[in-house]
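Every protein chain of the complex appears in place save one, which is left out.
Each chain carries a letter (A, B and C) given by its place in the written order, and its residues are counted from 1.
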Amino acid sequence: MVHTDVTPLVKDEGASSERPARSPVFTRARLLSLMPIVAMVGLAAALTVANPRFIEPRSLVALVDSAAPLAMLAAGATVVVMCGGIDLSIATLASLTSVLLALWVPTLGIGAVPAVVGVAAVAGFIQGTIHVVFRIPSFIVTLGGMTVFSAAALVISGASTIPLVDTGATDWAFTRIGGQVPSSIVITLLAITLISLVMRLTPAGRWVSAIGYSEPAARLAGLPVAAVKLTAFTLSGACAGMAGVLLVARTFSGAPALADSLLLPAVAAIVVGGTAITGGHGGVWRTVAGALIVTMLRVGLSVVGVDSAYESILYGTIIIIAVALTMDRSKVSTVK
Amino acid sequence: MLIGQVRNETNPYEAAWLDGGDAYAKQVGLTQQRLTYGGESTKQQEQIRQVLATGDAACTVLNVLPNGDSDTLPIVKAAQDAGAWVVTQWNKPGDVNVSDYDHWISHLTYNGKESGKQIAEAMFAQMGGKGNIVALQGILDTAAAKDRFAGLKEALAANPGITLLDDQTADFSRDKALAVTKTLLTKHGDKINGIWTANDDMALGALQALDAAGKTGVAVAGIDAVPEAVQAVSDGKMTATVSSDGPWQGAIGLAIGYCAATGQLDVASLSPEKRAFFAKQFLITKDNAADFLTPKADPADFDCANVFNRVVGPIQ
Amino acid sequence: MSVQSMESGTRTKGRPAHARGDLIQDFGPAVALVALVAIFAMVSPQFRTVSNLQNVLDSAAVLAVVTVGITFVLLMGSIDLSATGVMAACALSVSLLVANTRNSLDLGTAGVVLAILMGGAFGLLSGLVFVVLKVPSFMTTLGVAAIGIGVATVLFSGIQPSINDESLLGWASNRVLGFTQMTILAAICVIAGWAIQRYTRLGRYASAIGGGEEVLALSGVRVGPYKVAVFALAGCFYGLAAAMVTSQLGSGIVQAGGDYTFAAITAAVVGGTLLSGGRGGVLHSTVGVLIITVLANGLILIGVSPYVQRGVQGLIVVIAVGAAAWPLRRRMTVVK
Partner (left out) sequence: MSEAQIDPRIVLEVRDLSKRYPGVVALDRVSLHVKRHEVIGLAGENGAGKSTLLKALVGLVQPDSGSIEVRGTPVHVQNVADAARHGIGMVFQEQSLVPNISAAENILLGCEGRAVRAGIFRTRTLRRLAQAQLDKIGCTVDPGARTETLTFAERQMVEIAKVLGIEERTSVEPIILLDEPTSVLEPEEVEILFGQIQRLREHASVIFVSHRLDEVMRVSDRVYVLRGGQVAGEVDPSRAVPSQLHELMIGTADTGNHYHEDLQARTPPHRPRIVVDSLSGDGFHDVSIDVRQGEIVAIAGVHGSGREDLCRALFGAGQIISGEVTLDGSSLSLTSPRSAVAAGIGYVPAERKVEGMVPVLSVAQNMTLARTELVCRGPLLDHRREAQLVDAWIERLNIRTPSRNTGLGRLSGGNQQKVVLARWLLGDGLKVLLLDHPTRGLDVGAKSEVYLLMRNLANSGVAILLLADSLEEAIAMSDRVFVMNDGEVVSCVPSPPGAKPEPIEIVREMV
């Protein structure tokens, strides 16, 4: 063991002048990490004022239920974003998954679910490999993936909706546990808890943020940068696949464009949750809050009777305000 | 509570649909909640579920234009579970039976095959029974797009003098149609005598492309009878279009639902052909275009006694 | 990032690596374009025709204008997703300002100018939110896009305004030297854009900001105003593009923006304008536009199934970027 007794060399006046004091940063960080919740509650309150019945349990459950697939979709992508990348392929990948699931259930039954999620994971893995090996920006790789998956979905499905012959294989994902809690919520929460536990309890979490904050430093510390990124993309793919399953479960069919429109809402959910789009700082739970906020805007507004034209104006305005509130500027050097 | 839901208010047809709904609501002394989902299947279903969870489902009437076949079932099931009355239009998977649900009163649609065929034949007539055409398809995974194209195929079979040079999709969209048509014009040049399109927006796009290319004497036909197209038809720029009468659609769904909700209509006793039927549509050509320039709805159509007046037959 | 690329510059005795990189970045896309044209020309006789050349350029016109606008934003290292919405709003306003079927206004060219200014105003909004609230451009412009769509919907109010203004309609139909006025207009925009980027302080600072924002601050340059100005400039281009679309379609539609945003970003990146900022420029992006357009046109002409066209495009984009990045993969630069 190396023993290095350097104590005698210390000059304490040097020390005193060098020691930085605990600045109030900590408390501010605390406050900021709560911001997504604050924004969420605020928005809910506003909607309740517009329509008091919005706050009723039934209505809230329906809202969370709607948010579940979005949260699932965004959860995996969150990790990619924390690595400093982005995944634009999740939505079309989910659509592709829905088609495959609808096609395979007749033959594989319930086994089709792990099968399609596996396929989605592989798809994510391939994108990750291209990104890491060929050094192509993730934005481009996944943009390509986006188009390729959507094309694949169209071809495989013959550009038509594929009804789920027997919904038996997916009912578990679209029932109400104890007649109250939609299972999709439970499934989503389980998946997200799992991810966040791994991020918290294993080194994975700090590896991800190290890579996101400063990739060169992470690489020169001998971190498995490539492996971590690959895992992130694979996870993102798997989550997209799982989201696809949830959508099939509630739509009773798979369609080549089923989830395509969820891309921007998903990204919005990630950023509104307070995860830095530049990487490093963030977390999957934040994304859950983000997903709820986005869903309130997507569905809540029109339901409480906002005219569709003004709906999208409000959507745009509120989403900007929400991000302005939730982002932790101390964690991002220059805003791009 | 009356609710009309369409894709978006940014196209004349669906805007007219919602206005028709408003008119009917006024007629019965209620107001219609206008919902639009911007063509997002997920958003449409979420909206429906949210509305039913937030509002008083039992006395809610939904007049819905499902985004695609795949969306009909979840919507209906949601309504069924919540006990709301629902009428769907245009999109329904063939293997789903309306009569299996007691709150899904009716599904009405138009014989896309028929309309596709009608406009095709009108075109062929103008072309004198011979020549070459190209076809612009709609969003490929919608029943409307498929049926209408099938109708064209039928007409082609009946008219050996006509050959289909090429078919591309332009997603029902005007600017896509413009770009695709331009390319097709270079690909086939002057060989093209007619352009068959699955809806008017694409037809109008095609017209623009023809103008830009300075081509005249090419027959163009579409479906939906959007005002601009009707105008074009009456000006003779377009050969034909087919009207499904948007305002009527917007009203009739609510009317049927309202009658059921108020007990004036006993859903159980409705004949199968009233549960799922083709509604009457009107072929618009130069001769009758003038009548359709200002679409008007007749309140009498929506008395519970008359709501099924435009049934032309069951969906086969 | 900037510091680090400088380091790798000195460390690998910079010049060769950089020179090689620049060469590929500057001429790779052009070569790719030539190759594509050659291939299509060989496979498809229709492609070879003069009328098709005109057709390609005509259909490239709008995308070119949008891309010129977006390029300036990308040069700063920011991103702009607002084109779709801004174009929608401008398309409606221009069709309501010139002679049309909805109202009695007939401002002619003034109307077009107003629409362009409106685009600028939207850009201004994006810029201000981005600079003042420090919201990442990704989200800012996403929100502004929604706002634009909303404004467009309000203006649309159910009835399609068709335009009767001959001069505006003429853009799409009247031909000069075999090209539509629109194409000429686009060409002018490209040249103007190039001049702005090359010779004006705004353009120079845009890429300087992309290269090292904090440095400009240290040099006593107030960066904020320039950032806002760049977004406003981009907005103006979108406004013009919207007018062009309207002229093509003969009436103002909310879908005028279509998917120009992603198309433009893709084009810019394919052309060698990096998302990380500071590299590439208007000419690069324009080459990218031509690549994209030639692809779309050629794929139809050689009869690729409509289903797979987008997929093939996506793949080719990834391959193009990958080929350009391949020789540089050894350099220890961060790829996100």
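Definition applied: a residue touches a chain if its C-beta (ideal position, glycine included) is under 8 Å from a C-beta of that chain, and two chains touch if they have at least 3 such contacts.
Remember, it's a predicted structure, so these values are computed and weren't measured experimentally.
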Shown chains touched by the chain that is not drawn here: A, C
Which of C:Gly127, C:Gly150, C:Gly193 or C:Gly210 contacts the chain that the document leaves out: C:Gly210
Contacting the left-out chain in the complete assembly, out of C:Ile39, C:Leu53, C:Leu107 or C:Leu202: C:Leu202
Residues of subunit A (touch criterion as defined above) contacting the omitted chain: 1-7, 9-11, 13-23, 201-203, 206-207, 209-210, 213-214, 216-224, 280-281, 331
Positions on subunit C contacted by the hidden chain, ascending: 2-7, 9-15, 18-19, 198-202, 204, 207-208, 210-212, 214-221, 278-279, 330, 332
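Simple rule for what comes next: only the chains that are shown with their structure count from here on.
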Touch-based graph of the chains, sorted into line, ring, star, complete or other: complete
Pair with more cross-chain C-beta pairs in contact, given B-C and A-C: A-C
Centroid comparison with subunit A (C-alpha atoms), farthest chain: B
Subunit B and subunit C: spacing of chain centres that average the CA atoms, whole Å: 35
Chain centre separation in whole Å, for subunit C relative to subunit A (CA means): 29
Per-residue multi-chain contacts in subunit C, two or more chains: 153, 157, 307
Touching two or more other chains - residue numbers and ranges from subunit A: 154, 159, 308-309, 311-312
Of all residues in subunit A, those that touch subunit C in their complex: 84-86, 130-131, 133-141, 143-148, 150-152, 154-155, 159, 215-216, 219, 264, 267-268, 271-272, 277-279, 308-317, 319-320, 323-324, 327, 329, 334-336
Subunit C residues touching subunit B - in the complex, by the definition given at the top: 46, 49, 51-52, 55, 58-59, 152-153, 156-160, 162, 172-173, 180, 245, 248-251, 253-256, 258, 296-297, 300-301, 306-307
Of subunit C, residues touching subunit A in the complex: 4, 76-79, 81, 85, 129-130, 133-140, 142-151, 153-154, 157, 213-214, 262, 266, 269, 275-277, 305, 307-315, 317-318, 321-322, 325-326, 328-329, 332, 334-336
